[in-house]
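Heads up, one of the protein chains got dropped from this complex, but the rest are sitting where they should.
Note that the chains take the letters A, B, C and D in the order they are written out, and that residue 1 is the start of every chain.
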Amino acid sequence: MTVMSVSRLRRLPRAFVFGAAILIASVIVATFPSAFAPYDPLAMDYVNLLAPPSAAHPFGTDNFGRDVLSRVIHAYTIDMQIALFATLFPFIFGTIVGAIVGYVGGVTESIFGRVVDAVITFPFLVLVIAIVSVLGPGLINMYIAIGVVGWVFYARIIAAEVKVQKRLDYADAGRAMGYTHARIVFRHLLPNAITPAVVYWMTDMALAILLGSSLGYLGLGAQPPAAEWGVQIADGKNFMATAWWISVFPGFAIVLTGLGFSLLGDGLAEILRGRK
Amino acid sequence: MTRLSLIATTAAVLLSTTSLVQAQERGGVMTYGRYADSMFLDPVLNDANVDIWILSNMYDTLLLPTDDGQSVQAGLATDWNVSDDGLTVTLTMRDGIMFSDGTPITTEDVIWSLDRARNPDNGIWNFLLAAVSEVTAPDDKTIEIKLAQPDPAILPALSVFNAAIMPKAAFEAMPGETDLEKATAFAEKPVGSGPFVFDSWERGSTLKLVKNEHYWADGADGQKLPYLDGVTFEVIPDDATRILRVQSGELDGAELIPFARVKELQDDPNINMELFPSTRVADIIINVRPELDGEPNPLSDVKVRQAMNYAANKDAIIQVVTFGVGTPTSSFMSSTTPLHTGDGPVFPYDLEKAKQLMSESGYPDGFTASILTLAGNQDELGIATALQQMWSQIGITLEIQQVDNATRTEQYRNGTFDMRAGAWTNDIADPNQITSYFAYSPTIDALHSGWKSEEVDKLFEESQSELDTDKRAEQYARIQEVFNQEGPTVLLYETPYPVALQDNVKGFNQIPLGNNIFRETYLEKE
Amino acid sequence: MSMTAFLGRRLLQLVPTLIFILIVVFVLVRLLPGDPASAVLGDRALDADVERINRELGLDRSLPVQFVAFVKQVFTGNLGNSISMKIPVTQLIADRLPITMLLTFMAAVIAVVMAVPLAFVAALRRDRLEDSAIRGAFQVGLSMPVFYVGLILLTVFGAKLRWFPVGGYGDGFLDHLYHLFLPAVTLALSLSAILMRNLRSAIIGVVDAEYVTFARAKGLRANLILFRHILRNALISTLALFGLSIGTLLGGAVITETVFAVPGAGRLMVDSIYGRDYPVVQGLTIALAVLVSVTFLLTDILQAWLDPRVTK
Amino acid sequence: MSDTLLSAQDVSKDFAFGRSLLDVVKGAPIKAVHALNGVSLDVKRGETLGIVGESGCGKSTLARCLVRLHDCDGGRVVYDGTDIATLSGADRRAFNTKVQMIFQDPYSSLNPRMTVRQILSEALRVHNMRPKVEIDARIAELLDLVRLPQDAADRLPHAFSGGQRQRIGIARALAVEPEVLVADELVSALDVSVQAQVVNLLLELQDRLSLTVVFVAHDLRLVRHISHRVAVMYLGKVVEVAPTETLFKAPKHPYTQALLAAAPEVDPTRRTRRVAAKGELPSPINLPSGCLFHTRCPHAFDRCVSDVPQLTPRRPGHVAACHLPDPELP
Partner (left out) sequence: MTEPILSVRNLTATFGQGASALRAVNEVSFDVMPGEVLGLVGESGSGKSVTLRSLLRLLPVGGHVGGSVSWHGKDIVRMTDAELRAVRGGQISMIFQEPMTALNPVLPVRVQIEENLRAHTQLDRKGRNARAKELMDLVGIPDSARRLDEFPHQFSGGMRQRVMIAIALASDPKLLLADEPTTALDVTIQDQILNLILDLRDELAMSVVLVTHDLGVVAATCDRMAVMYAGRIVEEGDVTQVFAQPRHAYTRGLLGSIPQAGTERSMLLSIDGTPPGLAAIPQGCAFNPRCDFATDICRRTRPHLTGDGHRAACHNSDAVIAAGSPVKKALSHV
C-alpha cells in the first residue's frame, strides 16, 4: 500500500474503517470456512456431548457432540449469504420501483403510497411466517418472504430521494439536453439518490441476520444440519444453564457482524454527508 | 435489592393469602405450567391433547382408568358387569352423586351423554363407542348398554373422556340451535362432576379450576377429595421459561420438560423431577407405496426398511434426543400398553447387517429421501439430524424438511410424504386404538403409509370381538411380530412424561394415557 | 390545509389500504397448505371426519363465494368464530389484543425513556468517549436476537434476582404492568437503539441550525434552547420513524410473547396460522392493520401538532 | 423582415396543487399557482433579451417554457415558425439542440457523479454531434471555449468553484451547438468578482458564436449591462418591454419605475430614504383583478381595479401595460 493510500485511509471515518475490517474478515471466513474450522461442522461425536470449551474444542461441543467453533465458522457462509440475498432483491427491485415512482410522481405515486401503507400496516413477521408456511421453510423461501415485504422500504427511500433530486437543475438540464426519461432516471438521478438506500441496506443486512435467527427460532429459517447462528442459539437455549457455550458464541458472532454492518453504514453515511 | 414499593405491597398481599391457604391441611391452590392452552372444553367435540389431558378433572366418567393406565376402576358407577355373550354391559350408579352445581346425576343424564358421545355426527371420538347399539336405564340406579357385537374394549372405552357424563338439562338450556352451538356456549363455563369445577379462563394465559364440593370420592386417609382448593393452569409456550418459573417457585409444577433439562432438574434439590410412565412411542413413519410421484419408491422394499432400522443407533438417539431418559422400543406399542409383547430393541444397532441388507435390496447404491419434522420441535429435529448422519453410512441421503403441523398433516393424509417423524400416545387402556391406526389398513391406511398385511387386518378384525383374553393376546402377539418386522416404521424409543414439581407437591399423577390427575394432589406444608 | 381536512384525508387513505389487506389476507390463508380441519384434528382424524368438518365450516364452497361471505361478515362487524376454539373471533381479539397493545405501549415508553436522554448525551458529546460508549451499547442491544435477550433477562432478573416474575401476565392492572416490564424492555431494546441513532443524528443536524444560533443570540438559557428549540425540532423526524416502528412492534411481539408467556395477540396469530384458524388469522390481521393505521394516524397528528408545516 | 427566432405567444402556465380524494369528494375548486398569465414576447435572432422581475414574477417559468421543460397550458411557443409543443421524436431532439438552457445553481445543475468529460461526451454522443473518435478533441475545444484548463475534464464537479461550474454548464449547453441560449439567473449565485468573469465570457461567446441569448435575472444592473432589449415581468405578465437604454432612462410602467428606484445605487453620494414600492407581492393563487400591480401602485385608480391593461406602444420598440400614458415617477 502506498503512502498516499494510507493517508487517504486515515481520512476515512473510524467507523467506516472498523466496519469494513470486520466485514472483510467475515467475508473471508465465509468464503473459506474450511480453512479456519478445526472440525467438520456436521460430524457428531456421541461420546463428547455438551463438552465445555477446552483446548480440543475451544468453543465446546453441542448436544450432538459437534464442534461449536467449527459450526460458528461455517455459519458465516450461510449468515453472510442471508445478509446478502435477503436484502439484494429488495434493494434492486425497490430501487428500480422507487426511482420510477419518484420520477413519474402523480397518480403512480398515490397508488404506490397505498401499496406502501398496506405493506407496512401488515404485521411484517406474520406475513413472513405466512409466506414461509405457504412456500415451505428454507432459506430461499425465507428470502422470498422477506423480499416481498422488504422492497417497499427501499422504494420509499429512493422515491423520496429521487423526488428531491429531480427538482435539482441537473435533472432539468438532462431534459433540456433532450435525453430520454430512462437515461435521466437511471444514469443521472439514481446514482445521486441511491446513497441513503445503500446506508439503509447496511442496517438491513444486519437486521436480516437477526430476522433469520428469529425465523430459525420458529423453525422456519435455515434447515438442519446446516449451521446458522440463529438456529444455533435457538438450539442452545435449552442449555443456557448447563452448556452456555452453545448459544453464547454464535451470539457473539451475530453481534460482531451486526456491529460491522452498522459501523460501515454509519461510516458510509458520514462520508457521503461530508461530500455534500 | 430495589423494588417498587407498590409492587412489593402487592406481592406481600399475595404472599399472605397463599400462606393462609397453606396453613390448612392438604389444601392450597396448585399452579401448573402447560406448554399450550386448552382450546375447547367439550368432552365430545374436542380434538386435542391440550383438552383431553385435563378434561377428566372437570368431567367424570362411569369408570376411571387405573393409575397404571392398564385397566379400569370405579367412577360414577360402582359396579359393572359384561354379559357372557359380550353384548350387554350393566353398570350400577353410585349413590348420591351430583354435578358440581348441586343437581343430582340421573340415568337420563347418563343415557343422553353416552348417546351424544356415540353419535357419528359428533366429533371424532365416537368410534370408541361404535359397538354400542342402545343405552337404557332399567331403574334409576342401573345403566344397561347393549352392543351390536362383542367389544373387548368396551370397559376402557367407558373410561375415556368422551364418555363423560354431562348435565343434560343444563346443556340443553344453552343458547343456540345446533349441538355445536350449545356445546360452544356450555364449554365456556362447563359443569361436570369431576373433582374440580371450572372457575375462570383467560385464553392463552390462565385456566382456573376450583374444588368441587360435591365430588364423591374420599381419599385413602378418609378425607374428602380433592385435597386441593384449586388448580390454576398457566400457559407458558417456551420450554426454558416454563422451567425458569418452576425454579423461581412461581409454578408448583410444569409439564413437558425438555429431556435435555431432566438431568439438571433431577440434580436440583428443590425440585422433584418426575418421569411418569407413558404410552408414548417415537418412531419414523415410512411411506411404503410402490411408487411416489411416478417414481419407484425404494422405501417400499422391506429390506431397505430393515436396513434403516438396523442402521439407526437407538442408544445414540436416546442419548442425543432424550438425554438417556428414553428406552428402546420393543414393539410398535409402548410397554405400558395392555397385551404388549417384546423385550429389548427389535432391531439392535448393527451397521454390518444394515449394509448387508442394503446390498441385498433393490437399492444397493442407496437413494435420497426426505423426512418431515415439525418446525420448532427439537426432539423430531434431533432424531432427524441424527438419522441423517447414521443413514448416510448406508448410502441414504436424508433431506430434512421442517414444516408446520397443517402442512405435515396434509402431506401425510395425502400420502405424498417419504418419511415423517411421529409419536403416539394411547387414549384408551386397550391396544386396539393404536393397532387400528398403525397396523390395520382400512382405518387410515396404516398411518397413511400404504402398508397392508392381509394377515394383520384379519387378526385385528377377529380380535375386535374376541372376548377370550388369552386368545386376544395371541392375536396381538402375532400382529406385533408381523408389524415390527415388516411394518412401515423405524422403531425408536419410548419416553415417560417428564413433569417437574416442587418438592412439596404430593399425590400428583399423570397416567400413561396422559391424563393429569389432580384429585389426590396436595401441597405439603413446609 | 386545516387539521380536519388533513385528518379526513388520512382517514380516507385508510380505505384502499384496508381493502388491499383484506384481499391479501384472504388469499394468503387459503394458499397455505393444509386445511383447518386437518390442522385441528391432527394425525388421527379419519378422512370422513375431515370432510364433514370442512363442510360444516363452509370451506368446500368456491373461493369467490367464501370471499363474498367473508367481506359481508367484516362489514357487519362479525369476524366469525374460531375454528379451534369455537368462540367468536371478536371476543378473542377483545381478550388478547389489549395485552399486546399494553405491551407495545410500555415498550414504546421504555424505548423513549432510554433513547431520548442518551441520544442527547451522545449528540452533544459527539465523537467523544460517551458517544462511542452509548452507541456501542445500543448496537449490541440491536444485534441480539429477541428471544435470547428475553431469556437472559428472565434468567437474571426473574429466576436469579427475583426482582420480576418469570413471564406470565398477572392479575389486575398494576400486576400486569409488573409482569410486562421485562418483556417490554426486551421489545424496547431494538426500538430504542433505532430511535437513539435517529434522534442523535437529528439532534446533530439541529444543533447547528440557524434558529438555534438565533435562540442563543437571544441570550436564552441552555435548558430552554435544548428543549424548546433543539429537542422539539429533532423529534419531528424521529417521530415518523417512531410511528413506523410501533407498527412493527405490534406485529412483531410474537417472539417476545412466546418467551415471556404473555397471552397476547402475536402469539395467537402465530398459533392460528399454524392451526389454519382462518377466521382468527383474518380477523386479527384486520384488527392489527386498523390498530397500526390508528397508530400512524396518531403519530401524524402528533407530528402535525409538533410541526405546523405538516398540515400546510 | 423582423427576424424573430423564438417567440412566446400568449403563454400561460398554472401549477395545480395536489388534490386529495377528499377535495374531489367535496368538489373543491382546483387550486393553482398562476405562474404565467398570457405572456407574449419575441426574441430576435442574434440579440440578447433580458427578462427581469422579482421572485414569483414567472420569469423562470417562462424560461422553462421556452426550452419546453414545461409545456404551456395556454398559448404557444414558436421556434423558427414551428409550435414547439407539436414536436416529437427526432424533431424534438433537434429542437433541444437548437435551444439550450443554462441554469442558476452551479451546485445542482451538474450531476455530481459524472466527470466533466462524461457530462460533455454524453451530450455529444446522444445527439451524434461528432463521430466517436473526435469526441475527445471536441471536449478539449469546448473546455478551451469556456476557458477551463484541459485537466478539468476528468474531475468531478465538486472539485470546481461556483464560477467554474457555470462554465461547465455553459460548455454542456454549447456542446450541442445551439442557436439560442436561455440563461436563467446564470450568475446570481456567484460572488461579485466571479460574476464579472462569467458575464464577460457570455458576452464573448455570443459574439464568437453569434448566439441569441435570453438572459433571465433579477439583478437590474446585470440585465442592463448585457441586454439589447429588456422585458419586465410582474406576477406572470410582461408589463413593459423596451430597448435597454430606453427602459432604464424612461420607464413607463409604475412597477418598472419602482423596481429601478428600489435597487441600491453603487454610489454612496446618491442615497435616498424613500421607500420605492409599498406592500408585498399578492398571492399568485388569487390574482388581483384588473391591473395586477394595482394593489401596490401609487397611481392606481378605479380603472386599474377593473380593467386589464394591454401592452401598448409608447415609443418605437417600447411597449408598456399601464392605463396611464405617462406615469410620473413619484
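Convention: a contact is a pair of C-beta atoms (placed from the backbone, for glycine too) under 8 Å apart; a residue touches a chain by one contact, two chains touch by 3 or more.
Since the model is a prediction, treat every value here as computed from it, not as a measurement.
One chain is not displayed; in the complete assembly it touches the shown chains C, D. Remark: the omitted chain is touched by one listed residue; of D:L209, D:A262, D:I285 or D:V305 this is D:A262. When the omitted chain is restored, the residue from C:V71, C:L220 or C:A240 that touches it is C:L220. Of the candidate positions C:S84, C:N233, C:T256 or C:S272, contact with the unshown chain belongs to C:N233.
Among D:V33, D:L156 or D:L203, only D:L203 touches the chain that is left out of the view.
Only one of D:R172, D:H218 or D:H253 touches the chain withheld from this view, namely D:H218. For chain D, the residues touching the absent chain in the complete assembly are 48, 54-55, 161-164, 191-197, 199-200, 203-204, 218, 220-222, 224-226, 228, 244-245, 248, 258-271, 273-277, 280-281.
Even with one chain removed from view, chain C keeps its contact list with that chain: residues 126, 207-211, 213-222, 224, 228-229, 232-233, 236, 306-309, 312.
Following the convention adopted for this analysis, only the chains that are shown with their structure count from here on.
Distance from each chain's C-alpha mean to the overall C-alpha mean is smallest for C. Remark: chain A and chain D have CA centroids separated by 49 Å (rounded to whole angstrom).
Chain A and chain B have CA centres that are 44 Å apart.
Shared contact sites, meaning residues of chain A that touch two or more other chains, fall at 133, 217-218, 237, 240-241.
Residues of chain B in contact with two or more other chains: 240, 404, 406-407.
Every residue of chain A that touches chain B in the complex is listed here, in rising order: 42, 44, 46, 49, 63-64, 133, 136-137, 217-220, 223-225, 235, 237-242.
Contacts from chain A toward chain C in the complex involve residues 113-115, 117-118, 120-127, 129-131, 133-134, 206, 210, 213-214, 217-218, 230, 233-234, 237, 240-241, 247, 251, 254-255, 257-259, 262. Residue ranges of chain B in contact with chain C, taken from their complex: 1-4, 6-7, 10, 36-37, 39-40, 47-48, 121, 123-124, 127, 180, 183-184, 187-188, 202-206, 234-238, 240-242, 244-245, 247-248, 250, 404-413, 422, 437, 443-444.
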